[in-house]
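A single protein chain has been omitted; all remaining protein chains appear in their positions.
A and B are the chain letters, set down in written order, and residue numbers restart from 1 in every chain.
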Amino acid sequence: MIDFLRAYKNYDPAAKSLFEVALLYPGPRALFFHRIAHFLFQIKLQFIARLVSEVSRFLSLIEIHPGAKIGKRLVIDHGCGVVIGETAVIGDDCIIFHGVTLGGTSTESVKRHPSLGNKVMVGTGAKVLGPITLGDGSKVGANAVVTKDIPPGKTAVGIPAKIL
Amino acid sequence: MIDFLRAYKNYDPAAKSLFEVALLYPGPRALFFHRIAHFLFQIKLQFIARLVSEVSRFLSLIEIHPGAKIGKRLVIDHGCGVVIGETAVIGDDCIIFHGVTLGGTSTESVKRHPSLGNKVMVGTGAKVLGPITLGDGSKVGANAVVTKDIPPGKTAVGIPAKIL
Partner (left out) sequence: MIDFLRAYKNYDPAAKSLFEVALLYPGPRALFFHRIAHFLFQIKLQFIARLVSEVSRFLSLIEIHPGAKIGKRLVIDHGCGVVIGETAVIGDDCIIFHGVTLGGTSTESVKRHPSLGNKVMVGTGAKVLGPITLGDGSKVGANAVVTKDIPPGKTAVGIPAKIL
């Protein structure tokens, strides 16, 4: 837990203490609720799970579907407008900025949201859509629209996103 | 009403029941308040109408001006950051994603927001600006900026949006 809060503090020069991060940062708040919602989702209490995620959205402005699988030390910075879909998968040590969508492009009940590796960074306002893979250490520029895989370590920017 | 909730459920594979949609989805909540606000606006109780829309924004993160004219079975998915202006007009069976703006470009008190036909889809983060028309069945890509008409059935993407 301390480990997790430290990830924010190390990364954000505006953070003055772990205490501040725990109480006043929306990202840790949303992930705290998500741990509960995801547990409820796994034991098939789907309505209560969604109720928890909706309360979390109200209190953090971050929307994470209870079904999403999230790794360790995810930093969601600022967070307003973030949407993470039901079948999204996020690895360890990723950073997601406000306004980012990990969204679906299918109306079938299949794996329809992105999978992020470890140490992936998604810039503010970027939309990552469909069951694509963002490799370890890849980056997405602000306001980019990504609908194809990004290889490990590469950066994608623009609409539609092109790999640099 | 049931008809309206069914539109969400049919479209979203993450929705498990109509009950869930009615209680936990921000879109139906915002449209419920908008029906009240729009009625108050029409009988010239503009301050109370705006109060209702502001409460709705707080509870749904969706901002719809009481003056906007909205057709049947509109789906607003996720919804955070949606802004629909005073003179916007939306047809039937449209889908609008989170972060979408139907905005104005004039500071004169004229028709200054877009008009959407039926079955129009506007992707997440797209900004549709000015008194333009999006034809029946047209689509707007994620994060696009649209300032010109889109013919029926066509798709527009990019900044500025180009028709495919």
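Criterion: contacts are C-beta pairs under 8 Å (C-beta built on N, C-alpha and C of every residue); 3 or more make two chains touch, one makes a residue touch a chain.
Remember, it's a predicted structure, so these values are computed and weren't measured experimentally.
Undergrad: Quick one: which of B:H65, B:H78 or B:K139 touches the chain that's been left out?
TA: Among B:H65, B:H78 or B:K139, only B:H65 touches the chain that is not shown.
Undergrad: Which residue among A:L61, A:L74, A:V128 or A:I150 touches the omitted chain?
TA: A:L61
Undergrad: Going by the touch rule given at the top, which residues of chain A touch the chain that is not shown?
TA: Chain A touches the chain not shown through residues 10-14, 16-17, 19-20, 23-24, 26, 59, 61, 78, 80-81, 97-99, 123-125, 141-144, 157-159.
Undergrad: If the hidden chain were put back, which residues of chain B would touch it?
TA: Residue positions of chain B that touch the missing chain: 46-47, 50-51, 54, 57-58, 61, 63, 65, 67, 80-81, 83, 85-86, 99, 101, 103-104, 106-110, 112, 125, 127, 129, 143-145, 159-160.
The working rule: only the chains that are shown with their structure count from here on.
Undergrad: Give, as an integer number of Å, the spacing between the C-alpha centres of chain B and chain A.
TA: 25
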